[in-house]
Structures are given as C-alpha cells and as structure tokens.
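All protein chains but one are shown in place.
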C-alpha cells in the first residue's frame, strides 16, 4: 500500500517585503475563522472516527494544524517554550520523522482523548500566542515564512477534512448530511469544443513572487508540441456513455495496473455512484441525489480518467499543457466559498475558444507523474527534510476543487495523489495533440 | 479469521412460575441502572470508536441491547408495532440473519449518527414501553422468557463494553483511565495446593430451574477419572517464571497453532504487559501500574494458558472437572460490583483443601472445545436460529471475571472464545490427573 | 491460517513379542514397494511442484519418509552414523523442531535439487541399511518400534501424495490424469436406512495390542446415549438436493465460521465439482467425468458436512458413536489397492440393518474436535515431543478412504484435519439420536 501525504508541507518562499506581520495576522485570523465555519455542522462524534487509513478524523485535522504552528512557529520563537501538552507532540505529528515519533496513522480514530473541546482549547491557546507575536511584530522573516506556510497548510486540511467527512458519512445507511443543498434540475449541455495551443519552448513553474510550495519551483523551460484542450470538464453524462459502452469491461482501454485495480476492487462506476434498479444515484455532502448528466464527473481514480480519455480517442493533458492554458485565465470558479460542496455544471462557456472550469469544481488528473522540477533542491531543517519524499508513485492534479479555498489555488499549484485514489474531488479534462 | 460472538444469546428456559412479571420488571430496572453506572465515566467520544473488529463501540453496545428488547419483545407483543427508528433494525442487529441485513461489523465505529444522546433517548423509549408491559402484566410467558433473556444479554454486554473500553484506551499513549483505583503493594503469596476430586459417573449441565442459556442444557451424565485442581488461580509471579524460563521461545511447550500464532504476532508476554527497562508494567482500567506478582495473571490466550500448564507439569481442567468443583461452592468473588475492574490477589484461601477464586477475578480457560451437549437441540424462531452456530473453533471458559455482574454467573455457565482471544479477562487454574 | 500436520507421527506401542525383526523387514519391503507403485505414473516434473502450502511435492514426500528412517532409526542405531546428505536433515524435516531447522514449508516446491533420481538413490541407500539391520536382527525393541512407526508413517504419505497430486493436476486446464479408469454408468440407489445402537457406558480407544498411534490411547470409558447411524455414506445425489435447495445460501444451516468461510471463498459446491451449462462434472484422478449421483459425496469441508446434516434433519456422529459401530465390522472396503482412486457407489448393503462403507471410500467427518483422550501423555524424546501439538482447531475423521492402504486403517484410528480442509477424500454419514 502506498502511504499518503498529509498535504505537501513544503518550504515557503522567503519574502523580502517588510510589514508582512500584520497582514499575515489578518490572513491567519481569516483562515482560522474559515476552519471554524467548515467544521460548524459537525458534532463531537462526527469529528471522532477515521473511515479509512488514508483519511483522518476531523478532530485530528484540527489538532494537527495547530500542532504545526506550535512546533514550527512557537517552539523556535518563544524563549523557554514549554509544550502546551507534551503528549500532543507525538499524537498530532503527521509524518515529520525528525520531529520525533508519531501515533500510528491508521489508529488516529481511536484517540478519544483529548476531547473535541480540549482540541478547541488547544487551538485557541496556540492561535492567541501566534496572534500576539504577529501583532507585536516580534517574529523574524523565517518565522513569518512559516506562519504563511502554516496558513496554506491549514487550508489544505480544510479541503481534506471535507473529503474525509464525505467518505465517513458514505459508510452509514443513515444518510448523514453535512449540508442541505437541494438537488436542482439537469439541463442540456452542449458538446465540448477543442481549444488549440501553440507548442515550443515555454516556461513553467513558479517565480519567487507571492507564496508557493517548493515543488512548484524552480521556474524552468520545457518544450511542448502544439496541443488542444477541451473547453470544459468531462461530464457525468459523457462518463455514463463510457460505462454503457462497457468501458469497465474492456481491457484494451486500461493501463495494466488500472485493469488489475478495477478487477480486484470490483469497480464499475466512480466512487459514490450507486445503481438502484437502473437509475444512477450519487452520494454528495448534501445526501444522495439522482445523477445529473450535466455535472462534471468526479471521484475518479487516475486509472479511470486515463481509460475514459483513451475510450474518447483523446488523452490526459500533461501538467505543463494545463499550466500554460491556465496561466492567462482569471481564477474564477466554484470553490468552497460557494457553499455547494459539489461540482457545478458549466452551461455558459464564454467565448467560443475559451477554456472554462480550469479552477474549482474538480481537480483535473494530468498524465504527469509527480517528479522534481529540474534543479529542485530540498531545503534544510525539519520542514524541508521531506519536501520531495512523495515524489514516487503519484500523479499530478491541477486546478483545485469545489472544496478548495479560493485563495489557496493558483496556476502553478501541483496537487498529487496515488493513481488509485478516488475520495478527493478528482475529474478530468480531455487533451489531444494538435 | 474467526468470527466472534456478540454474546451467546440463547433460548431461555420457560418458567412455570406465576407472577414473574413484576419481579422481572425490577430486574430489568436494576440491570438498566447498572448499564448507566458502568458507562457513566465515558464521554460521547469515548463511546464512539471501535478499536478492533472483535470489539464494538460502547454506543453500539447501548443501542444493540435496546434493539434486542425492541425486536424480540416489543415487535411481537405490541399491536401495530412501529419501529422506533426503522434504520436501527439494520444498524444494531449483531448477527441475526433472519431478522435481516446487518451494518458491516468492522465499521460499527463509523456510525457517528445516531449520537450518544439519541441512543440514550432510544433506550428510554424502549425501556419505558417494556416496563409498562411488565407493570401491566400484559406479556405472555414466552415474552417474559425473552425479557429475562434480554436482561442476561444486557449483562453480557456490560462486561464486553468494559473489555472493549480497556482495549480502546490501551491504544493511546495519553493513558486514558476508566477508573482511578490506586495501585496497592504486593504481598507474599503461598504456593498453590492441589485439591483432589473423585471421578466416576457424574452429572453436569443445567436443570430446568432458574435461568440458563440453552448451551448449558440438557443436564447429562459424563465420566471422569479422579483429578485434582489448584486451590487458586495462577499468578503473575508464576507466569513471570514461565517467561523468564524462556517459555515463549520453546516450541516443545506449545500447540502447533499456538506456536504459529505467537511467531506471527510476536507475543512474548500477556496482553497489556510492557517491559520498561526490565521492569514489567501492566495497563489496567485505572492506568498503568507496576506488575504485582500476587495478582492472578490475566489477558492470556488459550494457547498461552495451555503452554504455561504444560511447562508447569500440569494441564488445564476439562469443563466438567471445573463444573463439579464449582457445584458446591458459594458464588463469592471479585465481580464488577467491587469497583476494582481488575483481578485481586488471593491471600486467604480458607480451609486447607478449599478451592478458591472459582468465581470472579478471571475467566478460566478449560481444555474443552465448545461443543453441543448430548441431545442439545436448537429451538425454533429467530432467537433459536443461531444458538449453536458458534460451536466450532472456540474453547470453553468458566467462572466469570472481575467485570462480570455477580448475578450473571453460575457453576454451569459456559463462556467461549477463540483460542487466540486475549482481550477478555482470561486466566487459568492448573489441573492434573490424580 | 492453520498449520497442517504432516501426518500424526506418534509414539508407537512397544511390543513384547519376540521375533519382530524379520516380519517387520517384510512389512517394510512391502510398504516401500507400494510407494514405488503409487508413484510409478508420475514424471520427475509431476513430482516437483507444490500446488498449495498445505500440500507437498511428491518428491518431498519420498525424501521425507526416508529422512524419517534415517533420523529416527539409523542415526541412533548405527555406530558412527554419518548423514547420507547433511543438507537433507534440514530440507526434509517436516516439523520436528528439536531435530533442528526446517526448510520453509511453503517453498518445498522450489527444491529442484536434489533431483528425483537422487531422491530415489537416497531411498535405496537408507532402505538397504535398515533392511540389513532388520535381517541381522540387530535393532533393539525401541528401534523396532520406530521401524514399525516409520512403516505406518510412510503409508500416511502414500495417501497424502495422491491427494496432493490430485490437487496439483486440477490446477491445469490440460487435464493431466494420474490413472485411466473409465467412467461407468450411474445406477439407482435406494434410500439410506437407520441402524440403531444402544448407549450406556462403553469403552473406546486402543488397547496395547498391535500397532496404534498414541492418540488412540488410552482405552477408556465413555457414556453414550442411544443413537442411530445411516447404513451408508451420503451420496452426490443427496448432496445435489442440498445444493438445489439453496443450501449454500441459507445461513441458518451453517456454523458461523462455516458461513464466513463459504462467503469468503465463494464455495457453492464441493471441491472439484464444476458446473458446465447446468451439467455437473467432477474432476477425478482419472480426469473429469460427469457427476454420478450414486457415488459417495467427497471433498467436503467439515462445515459443509455439518450444514448438510442439519439440512437433512440429522447430525454428524461423534467419534465414539462411529467407533462403537465400526468395532464389530469386517474391515472391507474400497481402499487404494482397488486401483480406482475414487469412492464407489454402495448398491448392496447386505443385511437390512447392516452399516456399510465404514472403511474405505471416504473419510467420515465426525462432530468431535480432536482432543486428548483422558490420561493421554506425550512420551519423551523427539518423536514424542509433538504428539499432541495438533490437538487444537482440528476435527476427527474416521474410516479411511479410497486412497488409504488397507492395512493402515482400523476402527480406533483417528485422522484429523482443520474444519475448512477439502482436498482429502472427506465425506460424511448421517447420525441421529435414537
């Protein structure tokens, strides 16, 4: 079994701007408030279980993101720092082996103590101390970098906790709901159109401006051949055609490992789809709804996205192809702030050749394995120690989803999951050579 | 993998006594009150997780024992009975396949809804309706039998939930405690002595008087050769000698399956023992304490009990040998009512030949596989459907433990667990041929 | 996973008869000749693979039974004994841990060297040396006991190698055949009849006369209630009724562990049955034949035998019930010497109340777990070290099968296998209380 990242907690870009402290404080406050909002519908019991080894309890997410600030900001910055709770150093360490031992990952759901209330107290304590240091502008540039990193780290966990809750709620026949968005009626949707892009030597990756994770750097040249991208995401209706055309039973459409996976696990549809007497239904964070054909298909593994693309006579884009298309586009889309917690049909596609839905809705599987950019260097210290350690057996996804905070995503952002992961909001857009 | 019983919910003996209704009502009230007492120290979060497939969440125990009364008492006895919560019929069915489908056993810890409060409401609702029927003496004899069975069933779950909580709390380094009994000092304990028993044709099993499970019947003749039993349980100190004599590394002491089990799982001591720099410590429901050599050893598998007995030049008793010894003995001992939640040293052994500690402290592994008594017949109906279905791959234990309710145990009582089970309070007493 | 015995190599009864040496030599010669006959149809390649961990390669059986004579007869009896091949001491040790290390059991099929020819040379060498010692009457009584044990041990492996070859050949679509017995036509078979037996105190187990394994001793008293046995084995036709009556899909018929086993492994019929377009076919050592309804059903697990009996309104016999019925019966039946290698229909059942087919055809599952007889004592030394180590999680079978050597079986003989084993010729006879 692959191990799963907790989120790529990578080294931040050090900023040279002065007066970062107060703006960061406001960002921190906003982010922590967002965490409170996103967990508001959940009871202490909802926050307790871990529904599979890849997921974590909500309570653990809440404690871990605070552990991060305590361990990486308070501990090095406070004179005579004493651990708020010495046990938490182990309990809420995700995978930082130089920080020390870790509570076994698959048993996070067994930690009934501390209680949720105690974790909220822990959050308040640490939050206030960081807030005070930011207010008093007493943190140096390196510490400010880590505060900024901690904010983005917490945003990643806001997304993860929603996908983990969705998985948890799907395990019970009681139909627990996180939200209560009523289903709306399906509408006809036009065929996707191809948008062409030129090839040639291009530059991808992130410059040293604004925040980014280190896996987005260094910015570097790459060569592309001319290509085209579909102007919108693949829909449930299109995916249903693949299913009805026997797509899950035709080995010629599948990568060898993908075929073995669907045989072993008996997959015949995306995660959360169920067929009741011939009618497809979909489990969402607002309960089970009839399948809407115009919605973007989601909860696909890489293997399914790849097989669908082959069936459609197309292919998945490379991450460079995606990034170049997204570079000049406004970051608009259906993010967590919409309160839908579900991808949204794209009926207005704008200009004939415009590429839409690049941001939000669903993470888009690319065909690119997650590898270091040329010249990538892991930085020193605990945070840098494991920057690249997930660069094997994972595939890059781009663009964010309907549960990603809007301010978290950008065109150069590289998300990554193993090819058989399905519990994230992951879908696809078709590509082809020009 | 062995499946594990939920507790042997067997067919009750039908009583011919009149006026059972009001006494049963009082028993029911007392039993439900005992359940409230035993769960009082636990938070909603403590009641949520399932620490291994063989265990269940406390919340699930609470709901299941109520489901039992609703399904087997209210449903057949109430005119126009409507389910209190239709979903619960599936969620809290343990293994009654003719009652219908069951929520997957290993995923009981994922049921965050209903909440613990809702389960308490469910308990109150069902309890009141049964109480009213008992008060109005409106249940027939068959229904009264099932009420009686439900009371004993609930007592079994009182014990199970404590052993399940112990296992759960042992999974965290935070050292959650269920109780707060301070450790006391070890005292010298004399060598065990043999008590002899005559053989010959003897009768074992339960007559039709008072409550018993159907696996205790019919009472029947058996032949025994003369034998002897140790006058007390094996202690930690004696077991430590076995460990120090390399007992876990000498294959000649072990059953073949036992040897394979300890190799595979790496057992080198009983469950909940840890060795810190040469000093043995034991995890209890009151936290971790230094090992007391005078306490009865507990949390042994059958394989370990059997290997210890062989090392000691003795053997385990058969269940008949145990039952005949216990037949004439007062049912005194360290039960759940003592509030210790841990076995207690036996320093006063009474008359020279008296056999002590037969009841309470720890369940005693016998050498007898759990098989039907001659002439055993499963009764008809849902409750009878599965009476004997656990009669394979299990070993009989006798006598009750420190977390068994005193009124629950008797000399003919047959408990049973797979030979590799260790999370119950299970220990041993030596036997030998005379 | 259960470990599997290699055959119960138990301590022999020491005989007081003089002049045992030459008769034993003749027995040894006959047994070794029988091994040559039984392996004659097999190529070196047929003798190489191990088709599952519970089975062994034929080559390994041939070497191990010779290792037994070298290790337990030659080594203690020859002055200055030198190992014929020092490596073989490890390679062909089955499970005698005090003899020393063992080649890993699941990898016996990877031993391409020694070659089959070299193993035959090894057999000849050891055989001649034992033969010479018997001819010169130079072995003491203890050594003669072990020679006798070695003969019975080799007979057990003659049976095992045939069942292992059957399993191996069943793995290929090429339809390898061990023998070439043409299928014969099915004939009508009458309903089974019940034969009644009295209960009371009876004696079972083996006296100290003739050879027996130590698990058959001591002879001891037991109490039985009156019972009856079917006068013949259950047939394929009767078992087919069980299948057609949905027997494999009705949980109320199954032990809990049995139900879990058939769910996990997808069993819907006995091993080696296949359904081709509605017609049942059976794989035999003579290839695949249409199912004959009059043949005894075989290749059942204990779970299937038990479920069938419950469906039929009956039960399996205890081993004592079987033994008392077999005690006064001539040991006639379909053994390996018939050359059929398959159970045979029973059309002539003799006297109205006679019980037939007790010996040969198929091993009969009893309801008795394999436990020590009262007073059973393991003897000292390497051979005695593990006598009882298989007495957990196994069920007793009685009567021998169509691949058992006739001289190997007797009424007191206790065979044993885990309840899920199916690759032996195992079937059943119904029993019931009178």
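So that you can tell them apart, the chains are marked A, B and C in the order they are listed, and the count of residues begins at 1 in each.
The definition used in the following text is that contacts are C-beta pairs under 8 Å (C-beta built on N, C-alpha and C of every residue); 3 or more make two chains touch, one makes a residue touch a chain.
What you see is a predicted model, and the numbers here were worked out from it, not measured in a lab.
Undergrad: Counting the whole assembly, list the visible chains that the omitted chain makes contact with.
TA: A, C
Undergrad: Specify the residue from the set A:84, A:181, A:243 or A:391 that touches the hidden chain.
TA: Going through A:84, A:181, A:243 or A:391 one by one, A:391 is the residue touching the chain not shown.
Undergrad: May I ask which residue of A:26, A:78 or A:225 touches the chain that does not appear here?
TA: Answering carefully, the residue with contact to the hidden chain is A:225.
Undergrad: Where does subunit C touch the missing chain, residue by residue?
TA: The list for subunit C reads 43-46, 48-49, 51, 87, 90-91, 103, 107, 109-116, 168, 171-174, 176.
Undergrad: Would you write out the residues of subunit A that touch the absent chain, in ascending order?
TA: Those residues of subunit A that touch the unshown chain are 1-3, 5, 95, 97-98, 201, 220-225, 251-252, 254-260, 302-303, 306, 367-369, 371-372, 374-375, 385-386, 388-393, 419, 433.
Convention: only the chains that are shown with their structure count from here on.
Undergrad: Can the chain contact pattern be summarised as a line, a ring, a star, a complete graph, or none of these (other)?
TA: Shape = line; chains linked end to end, path left open.
Undergrad: Find me the chain with the mean Cα position closest to the mean of all the protein Cα atoms on display.
TA: Going by the distance between chain centres and the overall C-alpha centre, it is B.
Undergrad: Round to the nearest whole Å and give the separation of the Cα centres of subunit B and subunit C.
TA: That gives a centre separation of 38 Å.
Undergrad: Report the inter-chain centroid distance for subunit A and subunit B in whole angstrom, where each centroid is the mean of the CA atoms.
TA: 46
Undergrad: Can you tell me which residues of subunit C touch two or more of the remaining chains?
TA: Expected reply: no residues.
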